[in-house]
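Below you'll find the structure, written out as structure tokens, and then a few comments.
Left out: one protein chain. Kept in place: all the others.
Right after this comes chain A.
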């Protein structure tokens, strides 16, 4: 079943970050190859002489993909809320990928600050995509303050380790069957993305895995196919795992040669 994100059905379950590409041209090629449903964007200080922000904005306009601004790098509720407000004005969308970072080694979300920031922003009309963990209690709190999407991490941001806690992600899917769920962070290769979709996740958010590949546009295309494969596999209802072997070739009628 295709779920909507705050009433919007994405054209692809692939959400693609726009950071860390070797050049704007390579970013453009990667986005075209990935055909993502959303691209994530951010805000940074700019002095009057610079035009980097304007150039990036022009590129985003040219690509024509819906944007999801983030609050990356924010460590407090106030910072995240203020950044979200600035992003809403600059990017003209009330969608926000809410990050409140709690720990520098893992970039693990500060889930207490996250819930509070989500509450404040939801009350102010934002449609919040919270970057969270697979903790079900935190997830309940996020939903209670008005979030309609959850984005648990697969592994620490930029680590490329894939789905570190498949049990936890599976539990989250089972516990919230009707909530759009996105694996955000930690995906390193297309098979990780396919796995998330096979588990029933509704989307994946990728950045470093594409941007830091030797050939970003080729990797972007690989992710496009991986999310298609994962989506189809989920629809096809995968077989149950077993602990012991079961022969796939029929044994009836086998020649007696021993």
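Following the convention adopted for this analysis, a residue touches a chain if its C-beta (ideal position, glycine included) is under 8 Å from a C-beta of that chain, and two chains touch if they have at least 3 such contacts; residues count from 1.
Quick note on the criterion: contacts and distances are computed from a predicted model.
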### Query
The complex has one chain missing from view, so what does its UniProt entry call it, picking from "Cytochrome b", "Thiamine biosynthesis protein", "Glutamate ABC transporter permease" or "Bifunctional protein PyrR"?
"Thiamine biosynthesis protein"
### Message
I'm checking contacts with the chain that's been left out. Which of A:9, A:48 or A:137 qualifies?
### Response
A:48
### Residue of A:4, A:20 or A:106 touching the missing chain in the full complex
A:20
### Task
Pick out the residues on chain A that sit against the missing chain.
17-21, 27, 40-54, 56-57, 60, 69-70, 72, 78, 82, 85-87, 89-91, 157, 205, 207-208
